[in-house]
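Take a look at the structure set out below.
Only a portion of the chains appears, each positioned as in the full assembly.
Order of writing sets the chain letters: A and B. Residues in each chain are counted from 1.
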Amino acid sequence: MKQDLLKISDLSKEEIFGILQDAIAFSSHQKDWQFPQRKLIANLFFEPSTRTHYSFASAEHQLNCRVENFSAQGSSVEKGESLYDTVKTFESIGFDAVVIRHRQDEYFKELADIQIPIINAGDGKGNHPTQCLLDLLTIYQEFQTFEGIKLAVIGDIKHSRVAHSIQEAMNILGGKTRFGGPKEWMDTNAYEIDDLISWADAIMMLRIQHERHESTMNLSKEDYLIQYGLTKKRKEKMNKHAIILHPAPINRNVEIDTDLVECDQSRIFKQMRNGVLVRKAVLKRAFQYEF
Amino acid sequence: MKQDLLKISDLSKEEIFGILQDAIAFSSHQKDWQFPQRKLIANLFFEPSTRTHYSFASAEHQLNCRVENFSAQGSSVEKGESLYDTVKTFESIGFDAVVIRHRQDEYFKELADIQIPIINAGDGKGNHPTQCLLDLLTIYQEFQTFEGIKLAVIGDIKHSRVAHSIQEAMNILGGKTRFGGPKEWMDTNAYEIDDLISWADAIMMLRIQHERHESTMNLSKEDYLIQYGLTKKRKEKMNKHAIILHPAPINRNVEIDTDLVECDQSRIFKQMRNGVLVRKAVLKRAFQYEF
């Protein structure tokens, strides 16, 4: 039996904890664990990505997989081939699993008949389950629990793949999530930035696609930072135990003052390290291996 | 001595059977056979491809090769480097073989002085020998012989890399090939589609490049399917033992009704699986290894 990972909401509380425990094991006593038989994995990225793409590749290499990277460009997708036919091709030619990022929301609904595991690396504005899991891991490593943990998510909530998934997961796990940001980007009730900053145990700044939004917002980068970003002044208001998260890529001096990216309370590059651990755990789960 | 594979017509009947036997061995008792020493292979694709490119990559990985994928984009080809100099470079920097797809007919004529094996993955409108071999393998697996086997090839015969090669090969092997399709695309005498359908043991539907042809043909996709495609109605007229082939990518509901792509008589995804087996056999032959 294969195990896809398509949406965070497909996972029970127990399954989430199972993945996090495996990720932690990969950071400690199972550092060198590999698949008993080598797997052939295709990373199918139909949208630009650095972190997600190469952290899957890193995870795959660490697990002793053979890795092929596919981009739509230079492929039969340019000849109009459907996603189903492309994925069915990879299944037919001997690939053991596929990791997919695609601009279409819930593209995986077309792929119900595929027999090999599918791992969703981001679909449209919808889901990005391994991002959610790495955020959870980073929070869990800090507080050893989710019960009562307060998470603030600030930025473009409406168009975010991350915001609603993490809220849903935090709810299941016993944490609390509040949102903030420009009101044009809120699809739910929002809190004042400064209130969120002093309330939260973990503050997640979302990336804004400034090039796209500037016209609609009439707000310069400098103004965004002052009104909604994490400035040095706001950092002073944070709880001493609170941590800073960001899914990256970062717009330095837009969502966050550049000097805070690697400050003592930032876990931004730790999130990236955690991304590899979580993806190793998800790949292990895909083939239902035990340590 | 290295062994290139450039054109199907370079192979004797015995050599074709040798490759097919090896491919069959790779599907059964030699499933795990690998090169005694790891090889470093470059896949040089100057034209888009999914199936051919990644099925070579899959074959190479299964044989324990180290694989590098090269696309013209982002290379010195953009600076005007000749094909000979590019391939000679790969030879010089330690690659053991190259797999090449290139838009120029018989590009390999420039490459006579290259010392490492060259495997042709498609040249211009000319040759595509591993496609031909995988078609032959699929037919052979079905009928255990080529003697008297009747193959119908339907579509754009004139511009096809596949049509004339398979005809040539079938002639050598004792089979019969007939063509059909719009008369603008015939460079030889053609048969009525319905007659071909009821005559054939194997029906190969070619991909049409509809975007390119529509203007010259004054024929919509719907009309193409009705006049020349494999409809459900035509499928009724097929021999019960006959099989459906297609080199893919498929234009669903143009060459073939979408519901027939994975029907009981279709071997379209089996062809893809066979592509890997045939390519493993061709790579083994390139270095003249014995099992």
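Convention: contacts are C-beta pairs under 8 Å (C-beta built on N, C-alpha and C of every residue); 3 or more make two chains touch, one makes a residue touch a chain.
Please read these numbers as outputs of a predicted model, since none were measured by experiment.
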item: Total copies in the full complex, given that 2 are placed here; value: 3
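Just so we're on the same page, only the chains that are shown with their structure count from here on.
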item: Rotation angle (°) superposing Cα atoms of chain A on chain B, nearest 5; value: 120
item: Sites on chain A touched by chain B in the complex; value: 40, 42, 66, 68-70, 73-82, 85-86, 88-90, 92-95
item: Chain B residues within the chain A interface of the complex; value: 45, 48-51, 53-55, 57-58, 61-62, 67, 69, 71, 73, 209, 211, 248-252, 269-270, 272-273, 275-276
